[in-house]
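Just one protein chain is left out here, and the rest sit where they should.
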Amino acid sequence: MIAIAITLLVLELGVPKPESPGTLAHKLAEQWPSYAAYVVSFLTIGVIWINHHAMLRRVQTVDHSVLVFNLVLLLLVGVLPWSTALMAEYLREDAGQHLAAAIYAGSFLAMAVAFYSMQRHLMDRPQLLLPTITSAERAEVRRRNRAGLFPYLVATAAAPVSSYLVLAICAAVAVYYALPAVSRAPQEA
Amino acid sequence: MIAIAITLLVLELGVPKPESPGTLAHKLAEQWPSYAAYVVSFLTIGVIWINHHAMLRRVQTVDHSVLVFNLVLLLLVGVLPWSTALMAEYLREDAGQHLAAAIYAGSFLAMAVAFYSMQRHLMDRPQLLLPTITSAERAEVRRRNRAGLFPYLVATAAAPVSSYLVLAICAAVAVYYALPAVSRAPQEA
Amino acid sequence: MIAIAITLLVLELGVPKPESPGTLAHKLAEQWPSYAAYVVSFLTIGVIWINHHAMLRRVQTVDHSVLVFNLVLLLLVGVLPWSTALMAEYLREDAGQHLAAAIYAGSFLAMAVAFYSMQRHLMDRPQLLLPTITSAERAEVRRRNRAGLFPYLVATAAAPVSSYLVLAICAAVAVYYALPAVSRAPQEA
Partner (left out) sequence: MIAIAITLLVLELGVPKPESPGTLAHKLAEQWPSYAAYVVSFLTIGVIWINHHAMLRRVQTVDHSVLVFNLVLLLLVGVLPWSTALMAEYLREDAGQHLAAAIYAGSFLAMAVAFYSMQRHLMDRPQLLLPTITSAERAEVRRRNRAGLFPYLVATAAAPVSSYLVLAICAAVAVYYALPAVSRAPQEA
């Protein structure tokens, strides 16, 4: 379902009408907030997707709470195509850009909180995990997921300053977790 | 496919146009029926999704009837993004709110009836189930699924009274089945 | 991917605008061609979906031709949300209903031809199938899939007569294959 939400993002990228004034190059350049928001949201959901798989690989059995945590996580992931479109539409508006940016970063924060809560629930219950997972590894996963909340808190708090700043922070976070992940592979992004 | 329908719900959440009058906060607040209907539908489909998985875990083999029951269930699940959008659009209209609410709750009821019918078909045929499923457990599943029809009957019957009441009942049902499920885990939501 | 196409059908079911004249009941009643086309297409794709699974259960290994046949089949399945929307839009138009109906039934026919071709390719190559599949069973599958082409030929040929007739034939075929399948289970729909 994360795969579906990540693919639906593209539906928010509109094609400029041939009848509207200006060259196509100009009209496409005008849409840059849509492209930026698309790429940032795609990478952010993608990192969650990879981490979600990594999480499932540690799990031996799930209780009903895990299913409910997962449902809430998916609900929040499902909202992202909408908050991405909102951000793209209002990024350059004088009025509305701050609220749109707060909702955009806030929806990432909510997703990260839901993911952290699910991880914590699992890491606190070794009986749900594979026996090969050590308590040191569990503490490390908890610590890393808690640290992942911080940048989205900062991004959300930056909304009253500027929507561009919010987008830049979210982009930096997505690139940090996605791209240099190569060198951090053993610890997972 | 349930995963797809649950994700498509978000496509019905429109982004307000920057050109329309009013602040973004005001315009978003205006859309609250869409958000409420989104969350209620998401949780309702999510509970069906979890229960569908629980059902499949009991099954050893399927006959063609199960496939057909499943197809009808999916047809009704597939309609929910539409009935959700209808409810969101007409919740506050004087004319139309009652019919929209009846269709909204009625589509949940139809989905619940289809799910109950499939479960009953399976529970009446132990040869389709894993040998570990006892007849007491089969009776319990039948009873619980039958009980699950009742709230949607009430919600549909409440449509002539008020669309808000219908939404509130559906929301209460979704939250009842999704959230406190933790404590009822051994019996499944 | 068949699961995705079947779910996308719902996106073609529009919600009537509250501002447009008439009661909601009237406006929804006006849309009946959309609902009819939705249900017929859903059941038709659903039957293909079930049969596709049944086919895969007989297969031991695939050659590249099977993948290409499958890709063409999926291309044709992918077109159905569009041909369904076209049929719903033009069913009651004096001009255009015949062409729309021909495209609608023709897209089902093309899908059935692609499915038959793939089945034939497989049934002619026992080395691709499970060793438990007898040559009598292979002949039976070939025969049944060939027979399945006939009703769509008739439906397409009926397009110059009336779009309603085409829809009725397609509906009858879908119901015939989906619903009474219970009694024909051992032979698959």
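We call the chains A, B and C, going by the order they appear; numbering starts again at 1 in every chain.
By definition in this document, a residue touches a chain if its C-beta (ideal position, glycine included) is under 8 Å from a C-beta of that chain, and two chains touch if they have at least 3 such contacts.
In this text, all values refer to a predicted model and were calculated from it rather than measured experimentally.
*Asks:* Any idea which chains on screen the missing one touches?
*Replies:* If we consider the entire complex, the absent chain touches A, C.
*Asks:* Among C:Ala85, C:Ala114 or C:Ala155, which residue is in touch with the absent chain?
*Replies:* Answering carefully, the residue with contact to the hidden chain is C:Ala85.
*Asks:* On subunit A, what residues meet the omitted chain?
*Replies:* 3-4, 6-11, 13, 15, 17-18, 23-25, 28, 39, 42-43, 46-47, 49-50, 178-179, 181-182, 184-185, 188-189
*Asks:* Which parts of subunit C are in contact with the chain that was left out?
*Replies:* 1, 4-5, 8, 11, 63-65, 67-68, 71, 74-75, 78-79, 81-82, 85-86, 89-90, 93, 95-96, 99-100, 103
The rule is simple: only the chains that are shown with their structure count from here on.
*Asks:* Which neighbours do subunit B and subunit C have in common?
*Replies:* Neighbours common to subunit B and subunit C are absent.
*Asks:* Rounded to a multiple of 5, how large is the rotation, in degrees, that superposes the C-alpha trace of subunit A on subunit C?
*Replies:* C-alpha superposition angle, subunit A on subunit C: 180 degrees.
*Asks:* Among the residues of subunit C, which are close enough to touch at least two other chains?
*Replies:* Not one residue in subunit C touches at least two other chains.
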